[in-house]
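Omission of a single protein chain aside, the complex is shown with its protein chains in their original locations.
This part shows chain A:
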């Protein structure tokens, strides 16, 4: 079995400001720095996608990387998502670690077959003889006023497929660390980037250790005692704002950032809910058959006697993602989460 060695990045090469390894970065820039660090660390790491070269990607997440690493390692591909993922599988079989960019969430479906029937199963199909360490980066989620196919949250479709890991960072620091851990992981990882939070700023320790913790472990963003708000990706910020509002009302909410939807860190969720007795799950994806349903089932199985109220979910509706004019009402808002908290306390 391959283990991922812990490593610490030195900032040698990016030089003069090396005195302090902590910088303030946007989440998008943090992914960019994480990609750069991974490419410097391992020359088998390469990027593939549409418009990721001179343009730097439509969100500029790969900005400057082709200039630094060349066209063989930062590849502007033909406009064909199945082709991107399918060739990445072959490259991985030859020993490379491709990181594919799917330009928008709604464009991943031409690659759905390659991801679910090939990428997810190759390791199992070969009884472990072949590993396919491919990362699929997908800017996802809404809130940016976009047109159809540019605001979706399809993570449950991938989490339902054994063989894939599905993660989503919520902060610049996690974005920086998680992208490196995803690249170092021998399993395929679908890496959902909360595009509505690309411009969120935060401190990033560029020397933060890279292991595998963020791919498997949730973390407590805010400790609390009365209710657990479980979120990931873009919804973590919503959960934190809700916790602020609750604090003003004298209620103490614990905010748990799952980071990974596959696997779900059930132990962390259970530990929190056993303490608070109430659990609200928040995600932008439709509630129906969403990650929240899985979490609610697990919490009910493992915390039955600790629960003061049923587990509640706040998320998207069972409709196509709405037109931009209506997305504010569709997305889980602080008000809707507060409403759920009130319902939980009314039990």
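Basically, contacts are C-beta pairs under 8 Å (C-beta built on N, C-alpha and C of every residue); 3 or more make two chains touch, one makes a residue touch a chain; residues count from 1.
Methods note: contacts and distances are computed from a predicted model.
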Looking at UniProt, which of "Peptide/nickel transport system permease protein", "Pyruvate dehydrogenase E1 component alpha subunit", "CoA transferase subunit B" or "Phosphate ABC transporter ATP-binding protein (PhoT family)" names the chain that isn't shown?
"Pyruvate dehydrogenase E1 component alpha subunit"
Option from A:23, A:41 or A:121 whose C-beta touches the chain left out
A:121
Given A:61, A:91, A:108 or A:229, the residue that touches the chain left out of view is A:91
Missing-chain contact, candidates A:62, A:228, A:242 or A:262, resolves to A:262
Among A:21, A:216, A:300 or A:333, which residue is in touch with the absent chain?
A:216
Go through chain A and note every residue touching the omitted chain.
1-4, 46, 72, 77-78, 80, 82-83, 85-96, 98, 110, 113-114, 117-118, 121, 123-131, 162-163, 165, 185-187, 212, 216-217, 262-267, 270, 302
